[in-house]
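Here the complex is missing one protein chain, while the rest keep their positions.
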Amino acid sequence: MSSELKEECGVFGVFNHPQAADLTYYGLHALQHRGQESAGIVASNGKTFKHHRGMGLVTQVFTRNILDGLKGNMAIGHVRYSTSGESLLQNAQPLVFKYIEGDLAVAHNGNLVNARIERNVLQQQGSIFQTTTDTEIIAHLIARSKKKHFDEAAPDILTRIDGSFALLIMTEKQMLIALDRHGLRPLSLGKIGEAIVVASETCALNAVDAKFWRDVEPGEWLLLDENGIQTGRFAQKEELSLCSFEFVYFARPDSVIQGRSVLSIRKELGQILAKEHPIQADVVVAVPDSSIPAAIGFSQQAGIPYEMGLIKNPYAGRSFIEPTQELRELAVRLKLSAVQEIIEGKRVVLVDDSIVRGTTSKRIVQLIRQAGAKEVHVRISSPMVRNPCFYGIDMPTKEELFANALEHEQAMGQAIGADTLAFLSTEGLLEAVDVNLAETSTRCIACFSGAYPTKLYLE
Amino acid sequence: MSSELKEECGVFGVFNHPQAADLTYYGLHALQHRGQESAGIVASNGKTFKHHRGMGLVTQVFTRNILDGLKGNMAIGHVRYSTSGESLLQNAQPLVFKYIEGDLAVAHNGNLVNARIERNVLQQQGSIFQTTTDTEIIAHLIARSKKKHFDEAAPDILTRIDGSFALLIMTEKQMLIALDRHGLRPLSLGKIGEAIVVASETCALNAVDAKFWRDVEPGEWLLLDENGIQTGRFAQKEELSLCSFEFVYFARPDSVIQGRSVLSIRKELGQILAKEHPIQADVVVAVPDSSIPAAIGFSQQAGIPYEMGLIKNPYAGRSFIEPTQELRELAVRLKLSAVQEIIEGKRVVLVDDSIVRGTTSKRIVQLIRQAGAKEVHVRISSPMVRNPCFYGIDMPTKEELFANALEHEQAMGQAIGADTLAFLSTEGLLEAVDVNLAETSTRCIACFSGAYPTKLYLE
Amino acid sequence: MSSELKEECGVFGVFNHPQAADLTYYGLHALQHRGQESAGIVASNGKTFKHHRGMGLVTQVFTRNILDGLKGNMAIGHVRYSTSGESLLQNAQPLVFKYIEGDLAVAHNGNLVNARIERNVLQQQGSIFQTTTDTEIIAHLIARSKKKHFDEAAPDILTRIDGSFALLIMTEKQMLIALDRHGLRPLSLGKIGEAIVVASETCALNAVDAKFWRDVEPGEWLLLDENGIQTGRFAQKEELSLCSFEFVYFARPDSVIQGRSVLSIRKELGQILAKEHPIQADVVVAVPDSSIPAAIGFSQQAGIPYEMGLIKNPYAGRSFIEPTQELRELAVRLKLSAVQEIIEGKRVVLVDDSIVRGTTSKRIVQLIRQAGAKEVHVRISSPMVRNPCFYGIDMPTKEELFANALEHEQAMGQAIGADTLAFLSTEGLLEAVDVNLAETSTRCIACFSGAYPTKLYLE
Partner (left out) sequence: MSSELKEECGVFGVFNHPQAADLTYYGLHALQHRGQESAGIVASNGKTFKHHRGMGLVTQVFTRNILDGLKGNMAIGHVRYSTSGESLLQNAQPLVFKYIEGDLAVAHNGNLVNARIERNVLQQQGSIFQTTTDTEIIAHLIARSKKKHFDEAAPDILTRIDGSFALLIMTEKQMLIALDRHGLRPLSLGKIGEAIVVASETCALNAVDAKFWRDVEPGEWLLLDENGIQTGRFAQKEELSLCSFEFVYFARPDSVIQGRSVLSIRKELGQILAKEHPIQADVVVAVPDSSIPAAIGFSQQAGIPYEMGLIKNPYAGRSFIEPTQELRELAVRLKLSAVQEIIEGKRVVLVDDSIVRGTTSKRIVQLIRQAGAKEVHVRISSPMVRNPCFYGIDMPTKEELFANALEHEQAMGQAIGADTLAFLSTEGLLEAVDVNLAETSTRCIACFSGAYPTKLYLE
């Protein structure tokens, strides 16, 4: 159940639109699933910035009054998930700086693998940092670039950073859009009349009724200013290595990434899963909400009816008071409920998109059994997660990963109380996400395979 | 789309359990869909009350500290939706009073049709009111009853009130549970070991892992105290007239009401709808989330695949800053998104559970068409809503109701931009909700038919 | 130091002024010293009430938006201090009710000594209470009065209540002003053009630039409505028994009560104190702020210079985080500071307005000694407080009162570390507050003497 994995961010930008900040607000609202910890918007009226950031959801951070104060026809915004820290608000993005050329705002989705090294170099040169984010490095690099003007300096420094980054950088008059050379994070462009819109996912383009234009290419940058759109590359065109977990879990199902509908891919994951691991059963049940498309795909392939055997409390997303020790066993029931009339006496295929720690899976299987299931067959629409992510996904340690604790699927199945348990194969995953296996992989599957597309700069 | 209709309340109570307030918190959390405006809990330790009420969701109103203060092994709670008012907090329930016998708390789901008359009688006798709720009347009647003690007074006054009421009344040592003579609102009993739990819906019993015991019968009361459970009737056993909208929209799909699973009934509504109004089409799409079961039922009956052609923004439930005039057309897009890959070039059956005002339906049809649908056939899994509800559902005026503005389905369909539009018949509804039509109706269908099960005391 | 005593309330009303709520806000701001726990305003536009109440200071409870919503040309307001309770907001005044004749709002400063008895009678008759205040009784009595209309019922019920009450009662169209038969609390009338203003103290009349008209008389009521001002009595004119602590400590020095400036009386208390208890000394120092007038009076009478030897932290009024055990001894220093240059080597007369518990006095004397005083002579500008107040002042129990713990002034002086300690005599107090001792006392001095002006209804 991938709600145990946390995306790190979503970015959204608008260039050349009189309601730039309002559109950014709605765009971020559509990207809220990518980060719930903080939200921020910086707008520019061509002369100065107005910005606001806060802890919490987009709808909590902004009010009509605040939004009205964010005047200008350019804006960039950011939603963020983060591991906890003592002074979180400071780390909320977009980060805003003043440097010799004027104002600078940076919104970043991803993770720089050479952050520690670059930070050290910069500090050696006398730079001071106010955040603990890798994103601040980007501003320092621009300020220290030998290229004086932003339009030269910004593209230039992109060769200095490595890892994953879908990046929006704004000055009073210019906006730079860039994507790392591997295209590890999604980033798409849209248009509303003359205005340019950029978003982590196309669902945010839809939300503001922007027409999809194209995806940003790996290693590409775009510079938007009064002279129009200028594009360039800071890296050779490489094989795309987009994070496959975007397809499996993170992205909203109504987004289209690299030409593929996320919803359709999830259905296909379920279909391939049904082919790889067939089973005799009476009903297919999804762990809602993220696994529903895969369950429908499984159902259609296997010819077993899809039924809503698990119902999510519609308010389960809100953070509630956790049960005390005496009532601990209620934890799952407060979020999920099994429908006895559908499950009782049935052989149930339970489709989930992933298993990370395994604890939740165990509780859900138990819930299904208590509702009277005769058999419970768990099918996972992604391979076993065995390796940490260095590109922006917050994961448990290698030891905490369920797939590293037990050797065989059979032992794992027993551990979660299922009659059978099966994972999608890596080949199945790559088939669904449309990759020619003969060539270099064009999706990042490092968390499954351990093969990382970049240097890791560990030591 | 029934999100235009507002339920008025949910109630939950616990008797004889050391974590009474905690369980009530989780029970209310499970009933949150029945009322989002305010929440409250009153606990009794046998000697005094502790209570807390506030505006907002259960998760916003209570903190660990507050909950810890609500000591006692009895508690009742309430979630409320309400039309706006100047001093809303005062109207939040459970209402708490002091009268000659001690403390009194009242939690009420429903609407008293003779409230105006009884209130007038009480005021003539010198009663003063602090709320504008009909619920306050109940406390006054108890305080003025000639039966001195609560265990006699409380059952006695139930004959004085008419309309819909699922009612929990608590003193320091006793709890009274009662349901109106028509059983217009659901009310179910459960057990956790020796403890008794009562809830508007069984989904709340599940949430606290209570075992379902039975539904409260129309016209029945139960008195819980240290002597155990005493039951009685304040009215002859009449035909049950449970609100059919509970099945169509209000209740959570995982609840079981009067022996029927809400999810299954919704599926059946969709199946009957498919029989009554067949259509040639390529995909069945639901207006999420409430219409998904009916869409699945329609799909299974019609043999047309169910697909997730509309996706709801998972954060759409949060109140966000409404678009300004310039961006008004975004209103629907911020909540719903059509998946082009699924809809483009297709003949779409769009299943919704109801049409109230019609404005939202029109926008959704437009969204589907913009995504490239070849045809849009709207199917509604309930009959036309033509009459106001006097039993606790907040509805538009008769003039605002879509079904009263236009004469024929055909004209209605044109009005919302659909190729065809069809509603479930009243007979179809009653068939699904399991009623023997030869006898007196056993579901309230007043909003469809205009036949009200009680006197209305209008003029 | 009388900050250990807590006043219970302040009331303010405006009749016939288009900015009634705004003026009430400013009036309450001027009366804030009379109660800091909650504040509320009810306005009437002649047809309906608009009201708002909240916990905290006037400036915290109201915003421009809220105030703008309180439309109407009549308003009453209230500030309250109260002992703690679980549901404080409910007890915030003005209380608002609906009864047979319409809306009713009550703002009350004082304490009804027969509250318990009357409450019991009302509950026997079936009344229910939502607050734990004695004020709610007043509304019940009006609602149950045999006199039907408010203008008859309201004056009528005043004979039913005993104790202290400065009372404002408002309906949609009428306002009743009343003062208890002993005039235990101050209540003054003013005019702004055609508008009538009523306030607990004249400082609030000044704040809104109202011209002082006259004090309300003991046992008098005034009814203001469209027919003008009607006055009457519910009790024979009795000797005034105004609370002498209003003069000693509670009232603002710029108020005029019963024709006497509070500032001048406090100076006179200091002068008489100097005559009664002369001492050789170098400087007179006040415990700021309340004791400054008495210290100036003492200084002028004794011919010893008044100096600012103690300075109050100007932000000391704010509630701050209390020192932990390790830093406990800082408690006084955070509020008061002794000026060494003035005190060192001097014989100091320290003037305070009262001693209640004695603990603070002890710490202040210590502070003065640490600053180098050669001698410290404490002079208190009121007699020893020995008896509880039943008229609205929150006092320690009899056992906690400093004056009851020790027999002689000498022992008391030792207890607080002073070289000498002396209290003003009761005769001295009465002389300053302008009372002809040959007649019945015309000030309440019950807390000093134990002679209560009303029946106490204890048993």
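A, B and C label the chains in the order they appear, each numbered from 1.
Convention: a residue touches a chain if its C-beta (ideal position, glycine included) is under 8 Å from a C-beta of that chain, and two chains touch if they have at least 3 such contacts.
Quick caveat: nothing in here was measured; it's all calculated off a predicted structure.
Determine which of the presented chains are touched by the chain that is not presented, and list them.
A, C
Out of C:C9, C:V58 or C:A143, which touches the unshown chain?
The single option touching the absent chain is C:V58.
Hey, which of C:P253, C:P278, C:P396 or C:G417 is the one touching the hidden chain?
C:P253
Quick one: which of A:A21, A:L67, A:L112 or A:A139 touches the chain that's been left out?
A:A139
If the hidden chain were put back, which of C:H29, C:H78 or C:K98 would touch it?
In the full complex, the listed residue that touches the missing chain is C:H29.
Which of these touches the unseen chain: C:F150, C:Y306 or C:F402?
C:Y306
Taking the full complex into account, what residues of chain A touch the chain not shown?
50-52, 69, 86-87, 89, 95-100, 104, 120, 123-130, 132, 139-140, 143-145
Go through chain C and note every residue touching the omitted chain.
Residues of chain C in touch with the missing chain: 18-19, 22-23, 25-26, 29-30, 32-33, 57-59, 62-64, 67, 203, 206-209, 252-254, 256, 261, 263-264, 289, 292-293, 296, 300, 305-308, 311, 313-315, 317-321, 323-324, 326-327, 329-330, 333-334, 337-342.
What we mean here is this: only the chains that are shown with their structure count from here on.
More than half overlap in residue numbers between the two sides of the chain B-chain C interface, or less? Answer same or different.
Same, since most residue numbers here occur in both copies.
CA centre of chain A versus CA centre of chain B: separation in Å?
36
Could you tell me the distance, in whole angstrom, between the mean C-alpha positions of chain B and chain C?
50
Could you list the positions in chain B whose residues touch two or more of the other chains?
Within chain B, no residue touches at least two other chains.
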